[in-house]
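Complex shown without one protein chain; remaining protein chains in place.
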Amino acid sequence: MLNKMMNETKVIRDNVHGNIIIKYQIIWDLINTDVFQRLRRVHQLGGTFMVFSSAEHSRFTHSLGVYSIVDRIINEVMTDNLNEYDGIVGLCAGLLHDIGHGPYSHAFEDVFKTDHEEMTRRIILEDTSVNQVLRSYDENLPLAIAQVINKEYHNKLLVQLISSQVDADRMDYLLRDATNAGVSYGLFDLERLLRSMVVVDNRIAFKESGVHVLEDYIFARYHMYWQVYLHQTTRSYEIILHKLLSRVKVLFAASYQFKDDIRFLKPFLNKTTLAIKDYLNLDESILFYYFRCFMDEEDPILKELARCFINRVLFKQIDLDNIQQGLKIMNYIEDNFEKRANYFDISQVKSSLYNYYGEINSQSIIILTKNKELKELYNVSNLVNAIVKSAEEKQEVKLYFHQRYQSLINEGS
Amino acid sequence: MLNKMMNETKVIRDNVHGNIIIKYQIIWDLINTDVFQRLRRVHQLGGTFMVFSSAEHSRFTHSLGVYSIVDRIINEVMTDNLNEYDGIVGLCAGLLHDIGHGPYSHAFEDVFKTDHEEMTRRIILEDTSVNQVLRSYDENLPLAIAQVINKEYHNKLLVQLISSQVDADRMDYLLRDATNAGVSYGLFDLERLLRSMVVVDNRIAFKESGVHVLEDYIFARYHMYWQVYLHQTTRSYEIILHKLLSRVKVLFAASYQFKDDIRFLKPFLNKTTLAIKDYLNLDESILFYYFRCFMDEEDPILKELARCFINRVLFKQIDLDNIQQGLKIMNYIEDNFEKRANYFDISQVKSSLYNYYGEINSQSIIILTKNKELKELYNVSNLVNAIVKSAEEKQEVKLYFHQRYQSLINEGS
Amino acid sequence: MLNKMMNETKVIRDNVHGNIIIKYQIIWDLINTDVFQRLRRVHQLGGTFMVFSSAEHSRFTHSLGVYSIVDRIINEVMTDNLNEYDGIVGLCAGLLHDIGHGPYSHAFEDVFKTDHEEMTRRIILEDTSVNQVLRSYDENLPLAIAQVINKEYHNKLLVQLISSQVDADRMDYLLRDATNAGVSYGLFDLERLLRSMVVVDNRIAFKESGVHVLEDYIFARYHMYWQVYLHQTTRSYEIILHKLLSRVKVLFAASYQFKDDIRFLKPFLNKTTLAIKDYLNLDESILFYYFRCFMDEEDPILKELARCFINRVLFKQIDLDNIQQGLKIMNYIEDNFEKRANYFDISQVKSSLYNYYGEINSQSIIILTKNKELKELYNVSNLVNAIVKSAEEKQEVKLYFHQRYQSLINEGS
Partner (left out) sequence: MLNKMMNETKVIRDNVHGNIIIKYQIIWDLINTDVFQRLRRVHQLGGTFMVFSSAEHSRFTHSLGVYSIVDRIINEVMTDNLNEYDGIVGLCAGLLHDIGHGPYSHAFEDVFKTDHEEMTRRIILEDTSVNQVLRSYDENLPLAIAQVINKEYHNKLLVQLISSQVDADRMDYLLRDATNAGVSYGLFDLERLLRSMVVVDNRIAFKESGVHVLEDYIFARYHMYWQVYLHQTTRSYEIILHKLLSRVKVLFAASYQFKDDIRFLKPFLNKTTLAIKDYLNLDESILFYYFRCFMDEEDPILKELARCFINRVLFKQIDLDNIQQGLKIMNYIEDNFEKRANYFDISQVKSSLYNYYGEINSQSIIILTKNKELKELYNVSNLVNAIVKSAEEKQEVKLYFHQRYQSLINEGS
């Protein structure tokens, strides 16, 4: 029953993959849950569309895209390696791997101590519409899918398919983010990558003839990180959001009386354990509504930060020599101008943020050489080796500050 | 001063045009107003992304795109035909032509009797951040721009550039909607279309050698209408929205006590004249917030319609023979089952909806023939003639209904 | 043995289809025959690259492309409708359907009375390397393939796959010619077309939901014909070629002594039956060599026509009212200025050349409607109906002439 086919195959048009094909009823049922539909209201790249205007795509389309790539790999590469049950587990895991993401995950989680990975598991395992759909097909399905996403499933091939250096998730987001942002440097040859993928000893490997496609893929990731994901203006937007959410938290803790009822936000402010249904109420629309309300608040800091966020009054930035210099500045501001500290922040971007390449060592992309040996890509490709080393040396430290302190900064420098 | 250049040219990446270039300071200032930024929170195609998932783009990117095409036409086609003042007026008009759009304009305006064209004029002419920017450069600028958009400007070339059968607006939205939806049939050769454009007697015309590109453009529009814009499932989503907004209006008129304070929606429900600042408060996020709140309301109809809208529980549909049949059904339901009428609606799509081609006669696309004569495209191209006639005959009438009445419909048929 | 797989699947990169996959040994063997390799030396579009410079592709890549589309249709659409034998017959037929084409078929065949369709059959059935490969797998294979190409095979599904209104041949050449020429109007959505294709009663049909893709395909063909295939300058080039080949024939018949030994051309000039090996010796390189030699000939007409052809000294043209007018002019020239007739010609392009749409009636593209009825596209799509009627009315008659007679023409008009 798990493999129940739809009466009529569904085809969803997609600006990245062309056609996304839905054959199994369970996939269609999952897509139609309120929990999955909620992903339409969460931007895939948070505030990046403030810089790359056309990168307005959601986690919804990305999730469909991951499903679609998993579907292709299962049918084109792993036909002899996966049974139908595991195949469907893989499709569901691909579709649901980001189901726990909330609005602007990065800043939000940092302030409210939520964790989208934990939420993904809870959504799959606790009482939600997603869980109901899964159990209606097979009682053990939620656990299996959660294990795949959690990298604990007994069939490691499925785990790699969803979470590894070259997994369906990364493949889709690179292509999707680059396509929507309108930047060609993030594109790579998906067709060729899939054609060079093989299964050896129940592991994903790549034929040596495909090494140049992997090099191109690594290169695309390198550029997407430094040009798009870590773009200085995106970070400015996220810093404002962080400051804004922090201010809400501080005020709430101080029993500040908000003019509007912020009822969907309160569960995150209270110390009690968060119910999954409360978590699922939140999306970017809800959050945005409250930010709009904050523009009418009494507290001048909350009011100003909300204005900056909504009307794109971005913080400015200057380069710093190192993180120590940054911390010294922040300490000075916090010690001497407590309120001003709401308008300053330090952002450090370095290889640690960029540990994707570091992972090559620990997790390894495997090459099946012409002589049928297995080697790490790192040891086969001088180029990848070079890119990784080059990436490790790169870092950036910046001080961000509200525009009103521009003259202050000019004096200080 | 109107032509003040930016210190550094700004380049915005775009998934349709590649690079959008901002040279004038006034354009950058307009983009950075809260009023223009608000367009980021209004989908270009309303609820179409419920069917074409990846069509998630906003009126913000479309407005930039129109600006960009106007910029190209001014520099590549009209160099000798426009002075710098009119050129900048044209750029501003292109950028601002949709500034009055609110969330889900179609259904919203029908229920609340607002008009985005009127709002566009008011935003430009009344006291808003957009108006302030314009006046800071030139006191007469707001009026000039409003006149262009309103088709009353003395220089008709500018009017045609923004509003005609083959204007910058349509060029951008066809390309943008097709690109984002992932459907190739909406694409046409923009480069070639611009190359064939000429100015004759202060009118836009097209060289005869470009007729095939115009045919392709007309064909693209034909397909986008029937495949995307009028897609039966998009209409389902809009009907639910229409029913939902109507229910809010009915309840408010009946002094229903809403649990949540719907303060940004009230100005639209009160009979008084709408202030422009109240209009600008509304966007899809705000509207969505209230819909989410309605899911917790007492009124079962409001509650259910909100649920349908948010969780994509779409109305089903069947074909009807003609509009009379539809009206008879609706009358019957309204007479006998007052409440059920909230869950039924008729949708007629015919050539009148599709009056773009009708306009060819009245407004005319002009061809400059090899012999230097001016003729209507309609009279030059048998193909366009044929497409237009074919389009006029096409129509569709459908009855939409809540899924719970499926069996009722089955019986009835 | 017919289905012998290759040790390692071959992948040929292609600028139209991305990857062309070769799995069967027989296909690889056929590609590697001298007869098939010869297609690399025959341009797909004859002299069209004299106008659309980048349309330099050969019949070799087109043939691979047809094979590739046949492969996809067999695997994606006809899995349950073809047995493996017929599948391989189809692949071979797709690959070999143009194997009999010679250099500049149109003009060449008209002058030398050869027929590429007959040659295709002979190459497959007589003693050639292609025939040897086929027989080495199965004695009956040559006949089966020849029958498919000749529309006589017992399994009509295969026949339709290779030769019908919407066959693999047309699909590839439209996409390939448009891609290489750099004209977007010839493109259509191949993915969607294949997805809407079904087999009903052992016939190819298309789902009603795919009608708009077929409309787009018909539209693409319409434009490719009038903009590319029948381009006035391409016709000029072909007319020169026709005049040149005719002159060779006249001189040879008159026992003219050619300075160079034209040994590979002689079999075509002699009255005896053409041996298949003599036919296969000819390609564009060989022909071109002789044309170059003719530039050094005594006969001034031969010399001049060769110069025009090689150095692209194209004939000019003027529009005529109708074919009668053209014939009158030609008769006058032939009667009064015998030699000048070598530098004049009439070209008529009308619906009869454009009988592809006429074929819709006789051969019919079939639509499987939502109600599971079978109807002709012509009767389902108003648009196709309109395009076909529009096409039937269109015609062009032109007089082509050597540039040296420009002033004569000017006087005459």
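Each chain gets a letter, A, B and C, in the order it is written, and its residues are counted from 1.
The definition used in the following text is that a contact is a pair of C-beta atoms (placed from the backbone, for glycine too) under 8 Å apart; a residue touches a chain by one contact, two chains touch by 3 or more.
None of these values were measured; they are calculated from a predicted model.
S.K.: Have a look at A:D34, A:D110 or A:D189 and name the one touching the chain we're not showing.
M.R.: A:D189
S.K.: Given the contact definition stated above, which residue among C:S105, C:N150, C:Q165 or C:N180 touches the chain not shown here?
M.R.: Of the candidates C:S105, C:N150, C:Q165 or C:N180, C:N180 is in touch with the missing chain.
S.K.: Which one touches the absent chain: A:D14, A:D29, A:D98 or A:E215?
M.R.: Per the contact definition at the top, the residue touching the missing chain is A:E215.
S.K.: Since one chain has been left out of the picture, which residues of chain C touch it in the full complex?
M.R.: 12-16, 18, 32-34, 37, 40-41, 49, 52-58, 60-61, 64, 179-183, 260-261, 263-264, 281, 284-286, 288-289, 292, 310-312
S.K.: Which positions on chain B touch the chain that was left off?
M.R.: Here the touching residues of chain B are 11, 18-19, 191-192, 195.
S.K.: Touching the absent chain: which residues on chain A qualify?
M.R.: Chain A touches the chain not shown through residues 183-185, 187-189, 212-213, 215-216, 219, 222-223, 226-227, 382-383, 385-387, 389-390, 393-394.
In the analysis below, only the chains that are shown with their structure count from here on.
S.K.: From the centre of chain A, which other chain's Cα mean sits the farthest off?
M.R.: If we average the C-alpha coordinates per chain, C ends up farthest from chain A.
S.K.: Roughly how far is chain B from chain C, going centre to centre by Cα mean, in whole Å?
M.R.: Once rounded, the distance between the two centres reads 45 Å.
S.K.: Got the chain B residues that touch at least 2 other chains?
M.R.: 183
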